[in-house]
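These notes are about the structure you will find just below.
Only a part of the assembly is drawn; its chains keep their places, and the rest are absent.
Order of writing sets the chain letters: A and B. Residues in each chain are counted from 1.
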Amino acid sequence: MNKNSSSIMALAPNTSNKRETVCIFGTGDFGRALGHKMIQSGYPVVYGSRSTQISNLIPKDAEVLSHAEAAQKAAIIIIAIPRQHYNFLTPLAEILHGKVVVDISNNLKLNQYPESNAEYLAQLLPGAKVVKAFNTVSAWALQSGTLDASRQVFVCGDDMEAKQMVMNIVRALGLTPLDQGSLMAAQGIENYPLQLFPMWKFPIFLSIGLTVFFFFYCLALDIIYTYIYEHNNFSFFIAFTIPNRVCPVMALVLLALVYLPGLLAAIIQLYRGTKYRRFPDWLDKWMLCRKQLGLIALAFASLHAVFTLASPLRSFVRWRTSKGIISQALNNRTEPLDHTNAWLSDSYLALGVLGYFLFVLVGITSLPSVSNNVNWREFRFVQSKLGYLTLILCTAHTLIYGGKWFLSPSAYKWYLPNIYMLSLVLPCTVLVVKFVLVFPCIDKPLTKIRQGWERTPRYPE
Amino acid sequence: MNKNSSSIMALAPNTSNKRETVCIFGTGDFGRALGHKMIQSGYPVVYGSRSTQISNLIPKDAEVLSHAEAAQKAAIIIIAIPRQHYNFLTPLAEILHGKVVVDISNNLKLNQYPESNAEYLAQLLPGAKVVKAFNTVSAWALQSGTLDASRQVFVCGDDMEAKQMVMNIVRALGLTPLDQGSLMAAQGIENYPLQLFPMWKFPIFLSIGLTVFFFFYCLALDIIYTYIYEHNNFSFFIAFTIPNRVCPVMALVLLALVYLPGLLAAIIQLYRGTKYRRFPDWLDKWMLCRKQLGLIALAFASLHAVFTLASPLRSFVRWRTSKGIISQALNNRTEPLDHTNAWLSDSYLALGVLGYFLFVLVGITSLPSVSNNVNWREFRFVQSKLGYLTLILCTAHTLIYGGKWFLSPSAYKWYLPNIYMLSLVLPCTVLVVKFVLVFPCIDKPLTKIRQGWERTPRYPE
């Protein structure tokens, strides 16, 4: 509705019809911004203020009255005042009786107060129909008209009709109201604008940590080792070669971490013989951020794909290629085609392309609008079947790429394995465990447990 | 709302406020899972069960009573019992009179019964306000909290208020209710979770069939023929070369199949002189899966793009390049730049890039969230104008690529045309027919027919 609403509003000044008067308590920044926008949308606005002197900051077409007078002029009163001052409303309880009172306040911290501001307001004004709304909208964006982000306004309240009235105003301002149910949803709505990607924090910190580790691991083996023992300065590997080594490793490890918690959960359930005991906390949290882990893995895979495709453009690669060709030419011979090499090179490229393709497909189904359009069966099919196929293809891609070096001693500089060997540990483990769990003798009891069966009913009936 | 709801719920335990008691009939797996989740969200839960002995599987904070007693304690009764046992509810009809009865059942097959379970329930309990809900949610996901797929819960029912009550519960559980209208929508809602990509089946089977055909066609011409007549073993072409030959062919053929049914429909309408007769069934079905055909074509085009961009990395390609350069060097000469070749090569690459770019653009507008934000005029502009432009560019790309080989006899191994020639048949036909249909003398009557005009009114007035 993003675009639609905006264009609809842009085209519909609707000045001909009469809209009901709206009263705003408080002449702070958000109160003024909301008033401006409402007047633009054709609502007569009355401000309720302690000082009824007309301030130049208040929109010109708005009236400024005392709180009591202003409230009597309108059926809807918007409280644009911080929660700490709500108690001044107690003497107005009678005037506000039966009116729609809109709480638009936000807090500074998550769960700052035991109850939400809107519920607190409802306790102060038992006769009023309290509706929570508008707190997710930015005053600055409202006024400047640059609402290119979410136009969604969460609305909740116990009175259906009051909620409808507020939702009509929301729509008239070119925003999209989203009914969140009763006033009990207010706390969640008040917490919402304070969040900064809460589900992404752990996956991002984990990725940064692992990336730094693998980067320095590569730095040591590929640049420092070469510099010390072979007296070659490959410091420019920092810009391209090492990132393109770290990215695929990160993608593979994170992808394995997406599927590992599901396997751990299955093993725990098999061991306990019941699904009616909670998983350890860390496992619960891990399972909840699988989508984010998968998307970060996809980001690394995409970087790896573009880095790899761009590598023929590198000055170093072009120099190495011509050096090889010239040395052949100067020796007056052409090497024949190595069929094994051709097979290996084509297979790992093809596996990489297919794996990445499936990865993107699984990623697209994570888009909210796509995942809302598939049912559970379809979602599990894509995320589980296609996801595992992606993991298999990507693991095979890495295995074939690095296969020939596994047994070569030159791959173990300072007795350390190369990072593509490290990167294979987790995915191979996941695939082996999954392979074991798929066997009927293990899959059957697991399915039974997940359907509610218990191995040892604790209280025999 | 996917993420929002989840985070809102995570932050809003809402244990302070009192929620109304909910009664659940049936202590099966889904009944228990729903009860667990409701208790977590602050609802007092009463189970109605034949045996009122407390089973350890039932959530600890829930009460277990007889059906009649449990129903009296709550205004909302959730029926977590299979349809076959619904008739046990008949004696309870009086107690359930006026109450909200929620049908959450699913069937095992599409359209298993003549009427939906919810409508059957409404017939059994004429006094109850039956609401259909929750059947699209997985019990396992509900309990484990791993609801990363669709959080949408379809709700339908004839009583507005009853529906609102159920929708409030849905929201309180962190899910998004979607009002589907009256109880007549129940059958659709019950069928929904049983589907597995119903619109994708035909396009996917068609694609697999064609892919297999083209793969073996290429295998025969490129590997077997070469092996027999030229004694060259190019078996490694299976991994990369042949996939990258089949993908563009599939993309082009499927893209042509997207636009063919529209042309056939136009021809049928022109021939019949009316739009008021149904198209043949196969054409109707074909037209309904055009979007899916187009997206599969885009997938093949993407694979072709990545395969092509990755080809300079192939060991075979590098070998062939150096062989060419070395033979020039050994012959002590540099070939001059072939301007025709440079033009051809640059044009078909540029056409391919542009065609693919437009293809992706058209694909992005197929995303539900994007297509919901454009009106009909805009959607048709993108899908029709840009779509045809994509087809033109891709066809031109293939024509220029293969052009020089059309007349060469070496392209006809075993008297069979190369597959890029095959791939051009359909798109060229579509473009020619479209070109003819665009002529005013044909376009005008077609437009008139589509606006409701008939050439030969069957019953003259």
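In this section, contacts are C-beta pairs under 8 Å (C-beta built on N, C-alpha and C of every residue); 3 or more make two chains touch, one makes a residue touch a chain.
All values reported here derive from a predicted model rather than from experimental measurement.
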Task: Identical protein chains across the whole complex (2 displayed) - done: 3
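Everything below uses one rule, namely that only the chains that are shown with their structure count from here on.
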TODO: Could you please state the distance in Å, as a whole number, between where the Cα atoms of chain A are centred and where those of chain B are centred?
DONE: 23
Open item on the list: Help me check something: in the complex, which residues belonging to chain A touch chain B?
Closed with: 1-4, 110-111, 114-115, 119, 160, 178-182, 184-185, 187-189, 191-192, 195, 198-199, 265, 275-276, 279, 284, 287-288, 290-291, 305, 308-309, 311-312, 321, 324-325, 328-329, 332, 334-335, 337-339, 341-347, 349-350, 352-354, 356-357, 360-361, 367-381, 383, 450-452, 454, 457-459, 461
Open item on the list: Which residues of chain B touch chain A once you look at their complex with the stated criterion?
Closed with: 1-4, 6-12, 14, 16-17, 19, 28-29, 32, 42, 53, 55-57, 136-138, 140-141, 143-146, 148-152, 164, 167-168, 171-172, 192-197, 233, 235-237, 239-241, 243, 299, 302-303, 306-307, 309-310, 312-316, 318-319, 322-323, 325-327, 329-330, 367-370, 372-374
